[in-house]
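One protein chain is absent from this view; the other protein chains keep their places.
Now for chain A:
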Amino acid sequence: MATSTPKALAGEERPSPSPKSGGQGTGRSRRSALLHRLDVKGAPYTFVAPFFVIFAAFSFYPLVYTSWISLHRVELATLDSMTWLGLDNYIALWNDSRFWNALQNTITIGIISTVPQLLMALGLAHLLNYKMRNSLFFRVASLVPYATSVGAAALVFTMLFERDFGMINWGLGLVGLGPVDWEANKWPAQLAISTIVIWRWTGYNALLYLAGMQAIPAERYEAASIDGASRWKQFTHVTVPGIRSTIVFTIVLSTIGATQLFGEPLIFGQGPNGVTGGADNQYQTLGLLLYEEGWNNYQMGRAAAIAWAMFLLLVLVFVVQRMIARLRSRTS
């Protein structure tokens, strides 16, 4: 972080009358000098306070309180009566096959939605980085899905993936493939849900990459082409390393998003009744299971335990990712 704030802002330079100067206005000047000092010292804190106060009340406190709730039996109907359970919620979760199923689904859907999404975004950003006419049109067009709500996007894709009259099965029929029952089978359903995620977020990530690419100094490309690097070599050796921190940032963001996947599988499972994630829970995610335990089965303590499991999953992913990164930098 840059620390380029000039000294003048601390307020010392202000021509304030010295307290010893005497005369009529002294009392007032002294008071105004005091006020000024107070203002300079206090204003920054006042300016950042709203953010921290609201964040603490509605984000940080609930996050911490989640762990306390997860150690209790709390029912939706009687929220104010909490019975101490210790680790029972976690033990029950550990022994619940639905939890392992949801965990597995979250991971697989997370992988098949995040990996292609970020790779496609990288390619799209590369294309958008060319000098061309209509570049603004293509940028806006690739961002249009981002403006669509989960609700609307999931509804449309559910229809496109419909078994009997959906456009995708119709298209498969045209090329001689049989229809797929996208909703009833595990992998097709997960693939369909991933498609919604990929559709909504690829353009957004591409713009983040594009911003990073435009900050790469042109000299690096010149040097690379003098060294005889092909365009592909330039892409892998200049462009991708040049936007490394953007890539890490998008991986973090999409991992967080994937862990909490909720709206897409819910609506793909046909509305509010879709919390089970299909007849065999074949695409129930941790987000859906959390909702089912808390708001369908009224077990808020269990739901809180699932929230913690989600958090642990995130931490685990990041630790593994760091380890891989460290190993790779050691081997190369």
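Brief remarks follow.
The criterion applied here is as follows: a contact is a pair of C-beta atoms (placed from the backbone, for glycine too) under 8 Å apart; a residue touches a chain by one contact, two chains touch by 3 or more; residues count from 1.
Note that contacts and distances are computed from a predicted model.
Per the UniProt record, the chain missing from the shown structure is "Carbohydrate ABC transporter permease", taken from the list "2-hydroxyacyl-CoA dehydratase", "Threonine/Serine exporter ThrE domain-containing protein", "Carbohydrate ABC transporter permease" or "Exosortase/archaeosortase family protein".
Although one chain is not drawn, the whole complex shows that of A:N129, A:N185 or A:Q321 it is A:N129 that touches it.
When you scan A:G110, A:G203 or A:G278 for touch with the missing chain, the hit is A:G203.
Of the candidate positions A:L34, A:L119 or A:A152, contact with the unshown chain belongs to A:A152. Within the set A:H36, A:K233 or A:R326, the residue that contacts the chain not displayed is A:H36.
Although one chain is not shown, part of chain A still touches it, namely residues 1-6, 8-11, 13-15, 35-36, 39-41, 43-48, 50-52, 54-55, 58-63, 65-66, 69, 74, 79-80, 124, 127-132, 136-153, 155-160, 164-167, 170, 173, 199, 203-204, 207-208, 210-218, 221, 231, 234, 238-239, 242-243, 245-246, 249, 252, 256, 259-260, 262-263, 266-267, 270-273, 287, 290-291, 294-295, 300, 303-304, 307-308, 310-311, 314.
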